[in-house]
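Can you keep this structure in mind? I'll have questions shortly.
The other protein chains are all here in position, but one chain of the complex has been omitted.
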Amino acid sequence: MAEYSAFSLLKNALNGHRDWKPAWRKPDPKPSYDVIIIGGGGHGLATAYYLAAEHGVSNVAVLEKGWLGSGNVGRNTTIVRSNYLLPESIRFYEHSMKLWEDLSHDLNYNVMFSQRGILNLAHSPSQADDYIRRGNAMRLGGGDAEWLSPEQIARKVPGVDVSGSARFPVVGGLLQPRAGTARHDAVAWGYARGADRRGVDIIENCEVTGFLRDGDRISGVQTTRGEIRAGKVAVAVAGSTGRVMKLAGIDRLPIESHVLQAFVSESLKPFVDTVVTFGAGHLYMSQSDKGGLVFGGDIDGYNSYAQRGNLPVVEEVMSEMVAMFPALARVRLLRSWGGVMDMSMDGSPIITTGPLPGMYLNCGWCYGGFKATPASGWSFAWTIARDEPHDINAPYTLDRFHRGILIDEKGQGATPRLH
Amino acid sequence: MSGRRIADSGRIDRDRPVDFTFDGRNYSGFAGDTLASALLANGVSLFGRSFKYHRPRGVLTAGIDEPNALVTVLRGAKREPNIPATQLEIYNGLVTESQNRFPSLGFDIGAVNQLGAPLFSAGFYYKTFMGPVIGPLKGTRFWMLCEWFIRRAAGLGRADYEPDTSPYGRMNAFCDVLIVGSGPSGLTAARAAADAGKRVILSELDPVTGGSANWSGETIGGKPSADWAAEETAALAAMPNVRLLTRTHVWGYYDGNTLAALERVGDHLSAPQPGAPRHRHWVIRAGTVVLTTGAFERPIVFPGNDRPGVMLAAAAQRYAAEFGVLPGRRIAIFTNNDSAYHAAAHLSAAGAEIAAIIDTRLTISNGARELAQKAGGELMLGHAVGGTSGSRAISGISVRQVDARGTVSGEATSISADCLAVSGGWSPAIHLASQAGHAPKWDEDLQAFLPPNATQNWIGAGAFVGAATTAEALRGGRNAGLKAAGAMASRAQQAKVDAPELDPHPAPIFEIRATDGKSGKAFVDHQLDVTAEDVRLAHREGFMSVEHLKRYTTLGMATDQGKTSNVPGLAIMAAARGIAIPDAGTTRFRPPFAPVSLGALAAERFGEVKPDRLTPMHDWHVEHGAIMMPAGLWHRPQIYGLSGETLEQAYVREAKAVRQSVGMVDVSTLGKIAVQGPDAAEFLDRVYTNKFSTLPVNKARYGLMLREDGLLLDDGTTWRLGETEFLMTTTTAAAGKVMQHLECLLDVRWPDLNVALTSVSDEWAGTAISGPNARKVLETAVKGTAVDNESLPFMGIVRGEIGGAPVMICRLSFSGELAYEVYCGAGHGTHVWEALLAAGEPFNTLPYGMEALGTLRIEKGHVTGAEIDGRVTARDLYLDWMLSKKKPFVGSAMMDREGLAAEDRIRLVGIVSLDGQPLGGGAHIVESSGREEPRKSIGHITAVCYSPALSKYIGLALVNGGKARHGQRAFTADPLRKRYGPVEIVSHHFFDPDGSRMHG
Partner (left out) sequence: MIITCPYCGPRDVVEFTYQGDATAVRPDQTSTDQDAWNRYVYDRANPAGKHSEVWQHSGGCRAHLVVERDTLTHAIGVVRFAREKTAKAKAARPAAPAKKAPARKPATKTGARRRAGK
């Protein structure tokens, strides 16, 4: 019988839930592993899970500096979508979407992936053309997308200002019905439990302080809990990539760490059913199952590791909220927080072997990392197990920047704060 | 009204009765009442239903930390959900509703959830609802089905969809010293800083200043503390360098000592004052901040601790002292520290019967004993409340002996009471300090987290730093005020405080448990129904880190942000792990300290977000029937439609007029940058791909700019007005970007170049006049210069006058016709525009809009932002002829990288619709016919129009292979709009490829 099910829940309810096992063990590190994954966030844990589940590599340790899932997987706006423009992105995020659709079953853990759709509001004819171009690219790439008229939008999302008198009138919207939201923490916990049950050691409060070398090959790590050797060392530390890679002597990368704020309102009865984005600025919002409106906007726009933003962005985001939903002015902001984003130079990630022998690198997620978690872990695991990328992550090399083979969804060039 | 009112005490005004409604019933209270105090006075005990189990809930606190008594305020149709009754000041006509219950607060169907309570353990939803692996409910469908019901059961208040029309305000304030909190320490700090002549802002979240002085019952300086506070406040209010902000909570502590506060200006009024905002968003930049935010009392976790009538001890005291309301007639006290004895004595003096004082400790201070004697009622030391009874309100408690770890045993004594006042010790309100700093420090004696070391410029005082007595608070406040002011001494003398000697140290007891454990639910987070058992379950399942605890159980995630639940929850987890409380860690507090209306934060940009940009001729366009369209921040004429005309008919008519005779279009939105200085030409040679140093004076040249990475940035014409003076034009969309790009290069990379850049986009009005008769129109309109082919050749520049206004004319063409751009001072824009139209009358000169402009440029194959989308190179657009081989320029070193020179890139072509159907912007191009999806896209359409010149639907596209495909047949694929059709790929130079017309 599955460890988690309605039946097991009932059974445990009868004895006060005394028999549940920990979701993951708290093992001490072994002296060596086949694979060490640095970073106990969504991507690291997913990588460990797929290494064990898909490639039979279970002698794996995930090393987490703090508490599991303490990075962006635990502080994002939970949006899952694959509404991209460029073929490389569509292929990768569509793969991710397919993994999402069965994730709760695969993990025997309800990650609450809810395909409530994402609606991008367009506010000018030229923006409409851009969105339609993107929607058509999605459809031709095998994804789903629909174009909605202002009338359809008004019916689907009550409260949106579709009046012509709006400062930025809504001329239409791009809907991806299969997109939606998931319970972000549950994704980390589900992957952690899945990996743990397959023999992976998840080691929290274990900070990597250096790399072990065997000639020019990376052969393990020094940590606050001692030396750990490994045949392969994979790095998936998002905003901390710069810090960790410096320990390996990689001083410069095509990445800047920026702070992104996220916001949640007080809990309300159902107000909005889909994820909605405001095209006249930069705003994305949805409503959680608990009832809070979860939303965010632009990054603050300067290098930061502080997990803490500033007031101008708060004001910008709120003004866009009430511009899109004039009724929300009376609703109250409950909490805000900040995450550190590894902003790459073309806005697309890096999932690759190297840059040093024995090392594997996964980074550059900007603020699209959450929805990518399954495909990122899946393809990174493939890359680690086979020492070569899968088709879906083959384009996401580290040398593409120097070679000019860029994947620039926003067309902003080498300006991370604009991606 | 019930007999809960006390004859004469507190801040309420008994001469001003106030009528209001709660759940449709009329009640009356007094001015100064909160909804909570007024309802308590009316004998109401049931205020709301809890989040998960829909259990009946009353009032737990008297302030901003209230987790239970949340209501929805209605103003006409407008709903404002989740307002704590303890914060809501009543006014005549106030209409309120309880929340999260159906059909009524008294009878709530949702209460059946309590039957399922054993199932609804922490995180139960992660373990189920996965649904079947196959069948119609596979994938996410089953979960989404369950979720539909869960979402409707969850949530608190209901927000409506009616636009909020209330005004919101914003204020930027600067001060030397900001004092947050106006209790005894805050008042003395403010006084000390103000006496030193500093600019002081004192903020208080309550309507009245004074904090604990308003209810402590102590005497300060020989006066009742409330009177002392009132006098201190009056003195401060009289000082010109002091600003008092009441009903204001400082909620965010940001970098650079920038603090954000919300002032509730109108919420307490029946009708808002004219001109006054509902809320005001304060951004306060303070030299030094003095944090005197006080402390929150903690409840003790015990079975049945959520029954209406269970209340914090200080809250009960506040209701009596501040609002003249007895929360019960027969009140039991349950505490682990001395402070509750204050409450006991006060409530007793106010007329309540003290049923008993139950203290977990075996010994207490003499001060406490004296207070206990004053209070009366049995003093039960070494005892604890093990349970409560009553249905919708508490009617009694059962008391048992308790050990030092909080385990009760032995015979239970039942005591009848209609109110239980509880104190579990005090937690300093360190939220703002924590936002701006490191992790807080645990104090073993006070059993509380004290503020962390400051990373920003603040000083703390009073209960906020753990001060145990009012005397200590006064001292600390005074010193903090002086330090903040950089002053030595204050004129104000330290007032003497008369208060009983009490022991400030609580017993380290946070939860009361029966050994058997089967004694009913004990709530830690009241609002979200997180029980002590949930915390222990989280521990069993390995969610031990405090962050995991919070996320797994939702402890502390409610609207009160865990003000009453964080520390008890942490203590229970620490006990389960067998470690000390500080080792279990704390979560970092995040802004806001308490909820803030979105409208206030959006104040001033409400519904606007961004400014409007209007050209000098804007009004003329509108008056003459132009349909305006947004272009970035600009508003531009799309068409000047005639009645009954379709969009297409209108722009075709306008474009035809240009090709046949002459038309005019407003091009004032083009970016214009004055490039001046000895090195101006050298600078342009560096930033443009082609040479400008060779450009003769009074000539213009088309230029191309790349980004540093070698991709296209922008194009435009630049005019040489003098040896060292150029006027650069950019596309409308890229104006700002180009200016910043150039300034950065000049300021950061080439400071040795002596060049000045000035944005003059708004200084010049621009009119493009084009068509075979354009020159004839100018000949009539322009004075002071000839405009014939010799005087004004292609790309030539002349200066003259139109209608008496000085103008600068450049002969250049975007439309492919004989065309000129006429620039004049923005102030003359409309005048010159009208003068040109008048001169053009004989030739039926028509104004034309964006659609016609686009049509003309598409026919010519000119590129704009639609093609230059940040991903294309000059080669992609067949503009490589513009890339100078003779000189380096920005991007020249990067533009030849393999990815940018690759053969399979998408490149510019023209397309012609073969089935006579319109083409769709945003459609893709595919090779295979038919409509089945998906198929490989070989490119996409960037611009479309009906071409009057060709009498066909045409477009520009970026297609892989580019030129190589000329003459090929392909198909458009537009699945979104279900449009598919055959096209021929052709050269993008549709019309007059050799340019004879514009050179004519």
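A and B label the chains in the order they appear, each numbered from 1.
Basically, a residue touches a chain if its C-beta (ideal position, glycine included) is under 8 Å from a C-beta of that chain, and two chains touch if they have at least 3 such contacts.
This is a predicted model, so every value here is computed, not measured.
Asks: Pick from B:Phe22, B:Trp215 or B:Tyr254: which residue touches the chain that isn't shown?
Replies: B:Tyr254
Asks: Which residue from B:Ser104, B:Ser391 or B:Thr455 sits in contact with the chain not drawn here?
Replies: B:Thr455
Asks: Return the single residue from B:Gln114, B:Ser365 or B:Ser759 that touches the missing chain.
Replies: That would be B:Ser759, which touches the missing chain.
Asks: Considering the whole complex, not just the chains shown, which residues of chain A touch the missing one?
Replies: Listed in rising order, the touching residues are 240, 242-243, 251-257, 301-306, 308, 310, 312, 345, 401-402, 414-417.
Asks: Using the touch rule from the top, list residues of chain B that touch the missing partner.
Replies: Residues 254-258, 285, 455, 674, 686, 708-709, 740, 743-744, 747-749, 751-752, 754, 756-760, 888, 893-894, 897 of chain B touch the chain that is not shown.
Note that only the chains that are shown with their structure count from here on.
Asks: CA centre of chain A versus CA centre of chain B: separation in Å?
Replies: That gives a centre separation of 22 Å.
Asks: Which of the residues in chain A end up touching chain B in this complex?
Replies: Listed in rising order, the residues are 4-6, 8-10, 12-14, 16-18, 20-26, 67-70, 74, 87, 101-102, 104-105, 108-110, 112-116, 123-126, 128-137, 139-142, 145-147, 158-159, 161, 166-169, 174, 180, 183, 185-186, 189-190, 204, 265-271, 280-281, 287, 289-291, 308, 310-311, 314-315, 318-323, 326-337, 400, 402-406, 408, 410-414.
Asks: Applying the document's contact rule, which stretches of chain B touch chain A when the two form their complex?
Replies: 51, 78-82, 118-119, 121, 124-131, 133, 138-140, 143-144, 147, 150-152, 154-164, 166, 168, 252, 254-255, 258, 260, 281, 283, 435, 517, 533, 537, 540-543, 545, 547-548, 551-552, 554, 557-559, 561, 590-592, 595-599, 601-602, 605-610, 612, 629-631, 707-711, 865-866, 869-871, 894, 897-902, 920-924, 926, 933-937, 940-941, 973-977
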